[in-house]
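A single protein chain has been removed from this complex, and every other one stays in its place.
Chains: A, B and C, in written order; residue numbering restarts at 1 for each.
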Amino acid sequence: MTAILWAFDVVLAVTLVALAAGVLATASLFRSIVLFIVFGLTMSIAWARLDAVDLGLVEAAVGAGLTGALLLNTLGHMRSQAEFTPEPSHGPGGRLALALAAGTAGLAIGAAVWAWPDAFAGLGDRVDTHLAESGAQNPVTAVLLNFRAYDTLLEIGVLVVAVVAVWALSPMRGRVLDADPPGLVLAGFVHLLVPVVVLVAGYLLWMGTDAPGGAFQAGAVLAAAGVLLLITGRVAPPQLQAIVERGAVVLGLVAFLAVGVAVMAGGHAFLELPDAWATTLILLLESLLTISIAIVLVILFAGGRTDAAHPPEDAAP
Amino acid sequence: MGVVLPLDEPRSPRPVSPVPRLVVRAAVLASVWWILTGGDAGSWVIGAPAVLAAAVTSVALGRPERWRVSPAGVARFLPFFAWHALIGSIDVAYRALHPRLPIAPSFEHYEIRLPDEGPSRVLFVNVVSLLPGTLSADLEGDALTVHGLIGGTGTIDRVKALEVRIAAIFDCDLSEGDR
Amino acid sequence: MTLTLWYALTGVALLVVGVYGLVSRVHVLRQIMAVNIVGAGVFLVLVAGAHRRPSGAIDPVPHAMVLTGIVVAVSATAVALAFARRLRADADERTDGAAREDEARAG
Partner (left out) sequence: MPVVDLLALVLMLTGAAFFFAGTVGLLRFPDVYCRLHALTKVDNLGLGFVLAGLALRSGLLTVALKLLLIWLLVLLASTTACHLSARAARHLGVEPWRRA
């Protein structure tokens, strides 16, 4: 059995590196992006192999799905002549020098990894000791929303900043999204699938406290439904002018800060969840985070601001 | 007898109330939630709002249609589907592995008789792609383009037979389809 | 060779491929994908390293960090792509403007 698993690990690793090389070497940008999506999906298998199911879920939804959709959307914006761009060559000497430099850096990092001790507890033992008081059975969720809630607070902050940046960069003039009517089959698909996706997002959210899953997975899955609605023309691109959407964007951040400050009234430190309330607070925070993450990712996909001052022109190229 | 599922009645003179649709869909989605969580009673804290949100989404996305599902039609369809999906796969697998690749692909055209835009059509067009040698390649109005892997008149015959089975699920009358 | 070491070295290999791609490719979309591949390599090293507990369980802290990292990476990618689109739109506008001026001069 171990021999089969080793063969699997070898095939997986070779596939990953070959896909990465393919992404960067393929002449057609469209193919390159498709390979990148396959790379993300293959990464999620690697996460599963390393017992990182939480990461596998996020990678499949975000790394492969959403990043791929973002890239394809941008490629669509960049007009078709951008599709085949011959990469200017650095000349054999230049390429060799670049490869040597990258290879040397790799060897140095590889040597450092090689020197790792075989056994290393890290912070795992401390997480295990305090897991019972975290309010979550899934250690990854416990770390995210309790032990290192600072990280998550800052992360949701990063998401909000990203929305502001994207919004500032691109008033959505010109082509919004494909104006092609979805057709009966796609419309039927969306009609059946989106409600189920909403349910699955709720399920991932619920599961997150004691098994792989949580706000990030749920938010990413919900965002996928939003993107599907967006590209099939079932909903207009988010109108950031609308108070509801602005509210949804900052909902997670505000709730996180509010909870962090509120617990201080009980004599706790900032973001130090009281043991008795931890489970409830985590579930509440995760629910609000899910909504914010989903709306942020959809806005990032839509890739720009639509407002009264810059009404989107019709999709005619 | 048929279970009335809320969806479309294209020529209905009165607007149809969304409430029965909402209730039926919420019930269906609640059973999906039950399956997902393995019947965990505590999960309804998240489950109830999630089911409600999903049901509202479903109703908001659909047109106010009304359609019926005949349990007898479903009961007759399932073995038909299972058998033909199996045969279809074995057939393609055989052709793919055969050294001489015995295929003769062609496009065929078919006029759909199932009612316009309804869920029966969506099911029909999707299932066509799972049956032996047929694949729905395009749809414009009532005109379905089928890609046949083996060609010949068999392609259209199989599609026609499927349409009758689908019509039985939804209690549709195919004879008035040429409106 | 342990599972940890194998996947950590795979991560290093991805990092090398990504860095080489980043400096040798010119198209902005491919550079953005190269950065993402570098990120994937780093994440793989981190998570492989989290697989070394004597108990056989995983160390959840790097997992949580990488989970955060993936979401931050997608937002960074989105911002980078917004920059790319903006650059492209401005470049197009300049070419269109130049073309119009040429037309005006010719006509």
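In the analysis below, a residue touches a chain if its C-beta (ideal position, glycine included) is under 8 Å from a C-beta of that chain, and two chains touch if they have at least 3 such contacts.
What you see is a predicted model; the values in this text were computed from it and never measured.
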In the full complex, displayed partners of the excluded chain: A, B
Of B:72, B:86 or B:164, the one touching the omitted chain in the full complex: B:86
Contact partner of the left-out chain, one of A:45, A:98 or A:186: A:186
Subunit A residues touching the omitted chain (full complex): 183, 185-186, 188-189, 192-193, 196
Residues belonging to subunit B that touch the chain removed from view: 32, 35-36, 38-39, 85-86, 88-89, 92-93, 95-97, 101, 103-107, 125-127, 129-130, 133, 135-139, 145, 147, 149
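The rule we apply is simple: only the chains that are shown with their structure count from here on.
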Chain contact topology (line, ring, star, complete or other): line
Euclidean distance of C-alpha centroids - subunit A vs subunit B, Å: 33
Subunit A-subunit C separation of Cα centroids, rounded to whole Å: 12
Residue list for subunit B, restricted to those that touch at least two other chains: none
Complex contact set, residues of subunit C against subunit A: 2-10, 12-21, 23-27, 29-30, 32-34, 36-37, 40, 43-45, 47-55, 57-68, 70-79, 81-86, 88-89, 92
Subunit C contact footprint on subunit A (complex, rising order): 9, 13, 16-17, 20-21, 23-24, 29, 32-33, 36, 39-40, 43, 46-47, 49-52, 54-55, 58-59, 62-63, 66-67, 70-71, 73-75, 77-79, 82, 85, 87-88, 90, 95, 98-99, 101-103, 105-106, 109-110, 113-114, 116-125, 127-128, 139-140, 142-144, 147-148, 151-152, 155, 158-159, 161-162, 165-166, 169-170, 173-174, 216, 220, 293, 296-297, 300-301, 303-304
Sites on subunit B touched by subunit A in the complex: 25, 29, 32-33, 36-37, 43, 45-47, 49-51, 53-55, 57-58, 61-62, 117, 119, 121-122, 125-126, 136, 139
